[in-house]
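For this depiction, one protein chain was excluded, whereas all remaining protein chains were kept in their positions.
In this document, chain identifiers A and B correspond to the written order of the chains, with residue numbering beginning at 1 in each.
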Amino acid sequence: MLEVDSYEHNVLARASLDHCVKCTICETQCPVMRVTPLFSGPKYVGPQAERYRHGESVDHSLDYCSSCGTCTLVCPQGVKIAELNSVARAAMKRDHMPLRDQIISRTTLLGTVMTPVAPIANAVLKFKPARIVAEKTVGIHRDAAMPTAQLTTFTSWFKRHTPSTTPTRGKIIFFHGCAGKYFEVDTAVKAVEVLEHIGYEVVVPKQGCCGMPLQSNGIFDAARKSVRTLAGQLQAGPAGVPIVSTAASCAGMIRHEAREIMGVTDDALIEAGSRTYDISEFLLGLADKGELPLDDLKRIDTEVCYHAPCQLKGQGMGTPAVQLLQLIPGVSVVESGATCCGIAGTYGLKKEKFDVGQAVGKPLFDKVKEVNPELAVCDTETCRWQIRNATGAQVVHPIAFIHEAYGLGKATEPKAGSV
Amino acid sequence: MRKLRADVVVVGGGSTGVGVVRDAAMRGYKAILVDRADLAQGTSGRFHGLLHSGGRYVVSDPESATECAEENAIVTRIQPHAVETTGGLFVVTPHDDPAFGDQFLAGALKAKVPAREIDPALALAREPRLNPGILRAFEVEDGTVDGWQLVWSAAASAQAYGAEILSYHEVVAVERTGEAVTGVRCLNRKTGEDVTIECGFVLNCAGPWAGRIANAAGCQPVDVVPGRGIMVAMAHRLVNTVVNRCIYPADGDILVPIHTVCVIGTTDHPTTDPDHLEIPREEVQQMLDAGEELIPGFRDARAVHAWAGARPLIKDKHVAATDTRHMSRGMSVIDHRERDGLSGLLTIGGGKLTTYRLMAEHIVNAMEEQLGVSHPCRTADEICPGNVPGKTYLITDRLHEREEDRLSDQIICECELMSRSMFIDLLEKFPQASFDDLRRQLRVGMGPCQGGFCSSRIAGLTFEEGAVDIERATGLLRLFLENRWIGLWPILSGDQVRQAALDDWIIQGILDVDHLPHPAKEEI
Partner (left out) sequence: MARIVVIGAGFSGLAAALRLRQLNHEVTLVAKGVGGLQLSQGTVDILGYAPEWVQAPFKSFAAFIEANPDHPYATIGTQPVKRGLTWLSDLLPGLVVGDMEKNVCLPTPVGAMRPTALYQPSMASGVLTKGKSYAIVGFNQLKDFSPEFCAANLTRTPLPTGGSVTATAYRIDLEVAPGEADSSALRYARALDDRPEFRTRLADAVKTVIGPEDIVGLPACLGLDDPTIHIDLAQAIGRPVFEIPLLPPGVPGMRINEALMRALRKAGARLVLGSFITGFEASAGSIVSVTVQQAGHDRELPADIVVYAPGGFESGALTLDSAGKISERTFDLPLTGTNAADLVTGDYWHDQALFKVGVRTDSTMRALGPDGAPVYGNLYAVGSILSGATRWAEKSGEGIALGSAFAAVNAIGGGK
């Protein structure tokens, strides 16, 4: 098994640098390079600088990479640019990891701490002096988007709820991710209700963090541990059935990032990844096969801006949410056309990167305001928080629309009992 | 016509010649070095970049091994900037005889070459791309050395002691009066000017071209049999340690990480014309196969460039084989006083870059013996200009430097991270330089894109700076592209094909360089 415990051992991504022909397409699409000269760009810190690396990463400006993955996505030659950068960053931070990066990387911890005291936590997060203290002590920007803590976790809702229909299609595993469990409970609830509505028996095995925030902050050892545990937990569910998720980036971690960035090649992970689907991808797949009840979809007259998160685009599935939403009569979807919202996981929270993140997201924020200042759609949690924080618009997961179209609730309103 | 005077003229600007001119200058001689091309453009710039620990010779040639070990330490001390202390491994692959390892260790002990056996797992941890089937591994103190940096810094040292370095000065004749050398007549190939240097001694360090210089002095033909060897550079360092096969010295037995690339070498075939060294396809294949045995997947990695060098072997029937008084191992000195009745001319053949300083010492000693004087050699004592004591080269150096200045300077060659100021500063020193002359000191155009992106930039800079007129600037651009291609087409495959296609797209398709007015004459 290839274990990438130190930078030197990372062979896979490093070998891909040979494909680089210096065409510089990556730099034309890099959202960070566009807004700040502090980042020397994906070609520079990726395939170019990699030839000069041996152990230590001396080019500290690489930390301005937001790990959005756009470079890898747009590279026509197959260079794993973002992966190279992630590995180099991990090497750079190996011995001097800021406390802040440790804290924001541990979502499970944050969620567990915040849920029982949600009103207080929310008040604290909205309380400026507290945020200033947080900025000065741990380096989280005072204006950065933070999750809203919920009183109930998804798992406790799930245990209590009664499915509305009798299953006709067999079992399916729902993978909610940490945000779905603690912060975006409403999204997870609606997803389960939709899946149950169309006839699945939804199973939710116990599941921890995928390790993505740890990984993007360069804390590889802990991240590997997390993702391995999670893969095992998902496998503990019914064998062979699809694993469907509303947490697009966490699903991406299982599907490819753990392997491509951190070299985790356990069979359990590969197997779990091979049946993990984004929920829009899954439902559109059903629709393409004529297995999604389209006639039941009720009309919703609205025009919304949809933003495809970087982590989703990187999974090679295109943008299934666009096609899925367009199956709902009356829904007009305008693609944001923007590269990145600027949050990039936890990047845009950091005090030294906050302004960069805001500048990165500006074209998106402008587009959201132009299309529909009240409501926008996006698949991942942190991106929704970022767009919400910057535009004031309500930002929902695509499943909220399907949920409404099936008459299960209102896209813009939290499902009663889920908060 | 330019007239100069010197005590000694050194012919040949490779490591031997530059070592000799430095040594002579340090001993107080007025010394002039001439080369018909650029410094280290021949053999000294066309090797794999190994600074021997001696390990390679512990079985085949123990005396050589000892010399290498000693000189390695000296070169690392006096020219640290040219040296990277990578360390080396000797590995027994599944194709090799494990018993040779015992001979190797015994030989190393006897030759005083530091070597120790390590667990193959440890070698694999250090170099994860190494063949996982290696049976034994030995650690040695191999390093790598940039031949151009080595030669230029030794030349700078010589200049500091009053020596003159005249590159692109081709020797037309070695002047003699009866039985003694009186001078050298040269042609400055860049300007067309005739240059004569009056001198009492000529040291012929022309390597594979040494026969021509002996001819120019009217001596009996010197039988030089250049041994051609090819090297293939891979686009990034597959290893960070020199990896040797633990076998009796053979073709394709070494992989050397140098600067941003790693180089597999080499072959050995007698050739006749050192000016036209081929890079035959079958030898390229042989090198790739050899690489594959050391590093599985080697063939899928990107070969970026190849070159051929000529070992300057002299097989002279007019000199007794036993006459090794003034020789280092692998080196031969022909005293033309004994051989041809001409005093004041020594011809040197053979040698190794690692022991260049020691060879130079022997050569200058031989000259002094003929002159009947003796001065101590001090070349091992003094660090060369431009070097900081103890600061050896690190692969991260340029990345570190660009991290400091990338916001205030321009990066002209992105692959090799050469800044605009680096280029302009050198161009100011050498306004007549070709782009290849500048390349050898700056590495411009030596990375994966092989000049596709940077060649037109440097052509623009050279013209803007007023160094040359537009005809020459355009001619230099064309020449640079032609010369890059010499080392590209024999290895063109895999990822480098994509690059060559994109480079053609740029150079022909976008820039239309081929339809610029053609130069009236070939640029130099």
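Following the convention adopted for this analysis, a residue touches a chain if its C-beta (ideal position, glycine included) is under 8 Å from a C-beta of that chain, and two chains touch if they have at least 3 such contacts.
All figures in this text were calculated on a predicted structure; none of them were measured in a lab.
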item: Which residue of A:Leu17, A:Val32 or A:Ile254 touches the chain not shown here; value: A:Ile254
item: Contact residue for the chain not shown (choose from A:Ser16, A:Thr319, A:Thr346 or A:Thr391); value: A:Thr319
item: Option touching the unshown chain, where A:Cys23, A:Met146, A:Ala179 or A:Leu283 are the choices; value: A:Cys23
item: Absent-chain interface as seen on subunit B, which is shown; value: 285, 288, 299-300, 303, 406-412, 420, 453, 456-457, 459-461, 463-464, 470-471, 473-474, 477, 481-482, 485-486, 489-490, 492-495, 497-498, 500-502, 504-506, 508-517
item: Contact set of subunit A toward the excluded chain (per top definition); value: 19, 21, 23-25, 27-29, 34, 37, 72-78, 251-252, 254-257, 273-276, 313-319, 323, 335, 337
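Just so it is clear, only the chains that are shown with their structure count from here on.
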item: Computed distance of Cα centres, subunit B from subunit A, in Å; value: 52
item: Of all residues in subunit A, those that touch subunit B in their complex; value: 8-9, 11, 14-15, 17-23, 37, 40, 43-44, 48-54, 56, 58-61, 77
item: Residues of subunit B touching subunit A in the complex; value: 128-129, 235-237, 240, 260, 297, 301-302, 394-396, 398-400, 402-403, 406-407, 414-415, 417, 447-449, 452-453, 494-495, 498-499, 502
